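To start, the structure under review is shown below, and the notes come after it.
In this view, the complex is presented without one of its protein chains, the others remaining in place.
Think of it as A, B and C in the order they're written, each chain with its own count starting at 1.
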């Protein structure tokens, strides 16, 4: 059963293993006429590269993307866009040991149960490198959305106990800090916290927040294809994400209707909401306000402490994972969250185009 | 764009408005040979009926289901199962006023923005009555899962600030208490809390928890069709759910790898986990442990306090919603959560059948 | 696995057995704002009713449709449209015998092989009555297409050896003749031919042709979702259709490129083709010309001659089918062909709306 395909209109199929020859994605359903060159995509891929800082792995990942099809003279043609990133620095010799046992917190055991065996090199398909296809496609989706006036902004909201200060929000810091926090002060504290985690051979989790501006009201389909339901699926499909919330999210369970309802208000003919507890979506359909959601990311499961587990022969053993691993997944996952949100929204924008018969009539009457 | 269809193998299409002639669902993809009569489905529908207690609406909803197709001599035939529930007690006269304005916290505004107008009677398609189709189909999915040794159990974990006491967990209380709490003591406190909310013309939210036992390891597809991603979509597609978490969920963001990882352990040839922080799913694939997730439900948006909003002419107005409304959505949503989980899992169990070539060969060699 | 669902944007799920309680369809994805009342649908259903003539069964089928959801004050709301036709005149007692054996040319044997048993009353789900859902949904699709300036016209091209005379084509005759032929003279000959078939306890096949006018150039998606490929699937999914051809169809195999190519010609700024061997589709995409295709329909398998077959105990037996059966399927299938073409085209028209980025930008800039 296929599981690597996402979207209905703007459909992507990602492929590739951590230590295979390459990773990539096929985008089937990109509209024609969009300016697209490799730099557009490389910019996003660079954001998921490990940095040079203390909190990220010293592995060198030069993930250079190549467009193999779907563009002509710098424009998309409407046909499938095939994007490829060759694996260059992966070495299989580091991973011979983990072939024999099941790492706690990883998908080794479940892959074996499902498929009978697994490509154990670097986690194979369950590696974080799987997200290369998502991010490459997400860059294209974000470019479409930008044409429609929609901007996405994801960032690290917290790492372990260190949370950003909303009043100190500095958008420019997101791509400057090694934590992707929009707050230099919090970044510094988080880096210190991560250093202490590393000193204890441990790892940390965190929260990623994403804000989407410019989405017109009316996007999302009622019942099962609600915009927030599809965002939830998109974000929860990212490895290590264990919770998703929109707007006030978890807090609504302890709220009252009187405090949770957002009043509508009309100003000079424009309807908006006084507050945004709903996070920009009502009944699964965008309400014209900012969409805001959060992803809760678990700590890196690969830690250097001794751990108990079972090997393939069913024996209880104690292991010490080797190799190079980030003490926190969050900063590199920020662009993945943004990409998945872009993919979801691009699809929803296309789906909405035939919501009214007057739209179809207008389209076929006036399009040329 | 279709939004009322859910599932790939076990596919359902729900239909119907709050005050239309009827509501229902078509199940396309139910295996043949399953014993199925109306009582199997009615039992689930009865669980979403308003009770006779103080915390639920006095509306009388005799939602009697009729099987129109897909069974023969008490067994499913493999062809579509059409289920219908006639609307009997709905009266349109109560709803004439809300046609003119947008209720805060409801989908009135977003439906108008999307479709140009709406069936305003009782919320139309965005009413809680929309879940009748989900629950009717969920009953069939749960019956399939039971044949496969899988049992689902959803219940109210909290209402407002009142949470169940895990050590007092009493499964039998779930269907006995008006709150669907597995804890008579917490139920009593929650009922008192809701009475105070009603006295203040206000409403409350809460948390629904769902446990699934008997799921074999290996269910769920990597990357986008992860079992937890699909559960997230299914649950977030329920109106009023604003957050979804699996296992430790939100708490992972503040955890360490050393505390969050579940160690594998082997006992007499059986591999299991010592703990279950993951909630039974690793890398999107079931690990053989109990699956546990939670839905965070917002307070009923229909409250009797005066609220600010905008009418269809764009004028700022103050409204007082009339009618009969539950002060809390949670208890009636419990069976909806259970149903959506059942639908998701039934689909995933079918999807998994062709994960290995040896499964296909075995199937076609030995099936008869 | 679901098989009764058709379409991506304009998605339908049909349900119902020949002798069950009812048959129907759920349309998920109809744009809002389309005027729709039961008469619009009943007109199509009446066209598939058996007539009062010598060539059709004397069974009385009052297939009255009821709209259960999806419209409000005479307009579609964008939510699922549930259509139901109650079975009234079906009697199960006529079908007790066929439960025991496999009728040649029918799906009795293959249903048993697939599902282990079958609803044998009147053919169950494999009955021609299954098409009620298709036609009811097709009526809605045709109404959408009419709004977009597209008209479909299906008719009987031949019955057995009797073919219509193209030069005598009389559109008005299609709904006047019992054969649905656009040629009164051919109709008379066909009726005589069918009388001779009936005298010999035999049945006849025929050809249905469908012409679609007003389709703009550019509809259909390259590679697998070619417009003609989807038409082929739609038409071949109708029971008894054994071949599908577009434009010159089968004849192309003996043609030369020089005679088969359609030259383009420009007149006053409008590009068209001098001929239409292609049938209005090039590379799977409409070329702005008339779309023309044909379905080849097999003779009614239920004949009154003695036939050899096998019973459920695996014994070779001789049978004589009883009951009331049309000597030809073609006339009643004409509206089914038209309906399936309408469903296919409505879906393709919607799919095309996001083929260019300029379309998306124009839509979201100017739609209001």
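Of note:
Going forward, contacts are C-beta pairs under 8 Å (C-beta built on N, C-alpha and C of every residue); 3 or more make two chains touch, one makes a residue touch a chain.
No experiment lies behind these values; they were computed from the predicted model shown.
The absent chain, not drawn in this view, touches the displayed chains A, B, C throughout the complex. From the set C:33, C:122, C:138 or C:206, the residue in touch with the chain omitted from the display is C:206, counting the whole complex.
When the omitted chain is restored, the residue from C:28, C:63, C:187 or C:262 that touches it is C:262.
Residues of subunit C that touch the chain left out of view are 1-6, 14, 102, 104-107, 109-111, 113-116, 125-126, 130, 158, 160-161, 197, 201-207, 216-226, 228-237, 239, 242-250, 252-258, 260-266, 269, 271, 274, 278-279, 281-288, 296-303, 305, 307-310, 314-316, 351-352, 354-356, 358.
Within the complete assembly, residues 8-9, 29, 31-34, 76, 78-79, 144, 147-149, 216, 222, 349-351, 353-364, 366-367 of subunit B touch the chain that is not shown. Listed by residue number, the positions of subunit A touching the unshown chain are 1-5, 7-11, 13-17, 20-24, 26, 28-29, 32-33, 66-70, 72, 75, 77-82, 84, 114-119, 121, 124-125, 350.
The rule we apply is simple: only the chains that are shown with their structure count from here on.
The chain with its CA mean position farthest from that of subunit C is A. Comparing per-chain C-alpha centres with the mean over every protein C-alpha atom, the closest match is chain B.
Work out the mean CA point of subunit B and of subunit C, and you get 38 Å between them. Chain centres here are Cα averages; for subunit A and subunit C they lie 44 Å apart. Put simply, the C-alpha centre of subunit A and that of subunit B have 26 angstrom between them. Shared interface positions of subunit B, i.e. residues touching 2 or more other chains, are given as 1-5, 14, 114-116, 125.
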